[in-house]
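Coming up: subunit A.
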Amino acid sequence: MPLLQATGVTKQFGGLRALSNVDLTVEEGEIVGVIGPNGAGKTTFFNCLTGMETRTSGEILFRGAPLPTRPDRVTVAGVARTFQNIRLFHNMTVLENVLVGTHPRSRAGVLSAIGRGPRYKREERKAESTSRELLSFVKLDGLRGELAKSLSYGDQRRLEIARALATDPGLLLLDEPTAGMNASETAGAIALVKAIRARGIGIVLIEHDMRFVFGLCDRVAVLVHGEKMVEGSPAQVQSDERVISAYLGRPAE
Partner candidate 1 sequence: MTQFFQQLSDGVVLGALYALIALGYTMVYGIVQLINFAHGEIFMVGAFGGYTIYHYLLPDNMPALVALPIVLVASMITSGVLAAIVERLAYRPLRNAPRLAPLITAIGVSIALQEMIRLFYPNADRGEPFPQLFPNGQVHFGGVSESYVNCFLVVLSVVLMLALRTFVLHSATGRAMRATAQDPDTARLMGINIDRIIVTTFVLGGLLAGAAGTLQGMVASPIDFQIGFIAGLKAFTAAVLGGIGNITGAVLGGFVLGIVEALATQYVPNGSALKDAFAFVVLILVLVFRPTGLLGESVRARA
Partner candidate 2 sequence: MLTPRLARVAVPIIVGALALTACGSKKESSSGGSGTHIVKIGMIAPLTGSLSALGLGMKNSADLAINQANAAGKIKGWKIEFDPQDDTGDANTGGAAAAKLASDNQVAGVVGTLQSSIALQAAPQLNKQNIVMVSPANTNPSLTQGQNYLKTKSRPFASYFRVATTDLIQGAFAADYAYNTLHAKTVYLVNDKLVYGQGLNEAFGNEFKKKGGRVLATDFVTGGQKEFGSLVSKVKQAKPDLVYYGGQFPEGAPFSKQLTSAGVKAAFMGGDGLVDKSFVTTLGVQTANDYATNVGAAVEDLPAAADYVKAYKDAGYKDAFSAYGPNTYDATNTIINALAKVLPGKSSIDATVLKAVESAVQGTDFAGITGKVAFDQYGDTTNRIITMYKVEGGDFKKVVTGTFSG
């Protein structure tokens, strides 16, 4: 059973068809790249998966069951994401950001929080140790107490990943994880993505950095004008004539 199986995903914004009949399958532990020119519909595809936009039509199965359409339930089901333009909780500390991510996995309710009972304390301790572990996993352990907004760009991207991992996902959607990073940070990101996969988490990533995509992904899909033009191994995609003329051939922006 594939981890994710999206079929015929279509999104209409008024007169604009941002996605038309996109299919995508992700197997357990696989890294799938999604590339395409600006405005191709890549982010919209993530939005449709996570319930942030309601898709016009299409079916999405996660671990064989229909993926819920409400964002919070999508997360509970096991799909997490990061954003192209970073969306951290800026006025909370680094540790708190990750703790918020543990929310769906904590079973301490409001009442036990007011009563501060033993279960509440146990859940809080567990959430905190998970969060600390994730922060050292993304190499932010030194910055736990800083406000998220005071972090450097690259650190913010890593924090977003740690926060997404805190929700304990089976599938992680990364929207341009290296945008704005320098070369050494990008190298770090490659290692990080591999390490995430090593935890048994499937990954779909959107990227404009071709070296990053082709060096890392098991499979690559090319979106152009909301349609999936090609899908295949990095070698297949790189050599596809249509891709070269429609996309790769153009000078980089």
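FYI, contacts are C-beta pairs under 8 Å (C-beta built on N, C-alpha and C of every residue); 3 or more make two chains touch, one makes a residue touch a chain; residues count from 1.
On how the list was made: all candidates are chains of the complex that A comes from, given by their letters.
It should be emphasised that the depicted structure is a prediction, and the values quoted were computed from it without experimental measurement.
Screening 1 or 2 for touch with subunit A: in this complex the touching candidate is 1.
Subunit A meets candidate 1 in the complex at residues 50, 52, 70-72, 74-76, 80-81, 83, 85, 87, 89-92, 96, 99-106, 108-110, 113-114, 120, 123-124, 127, 163, 167.
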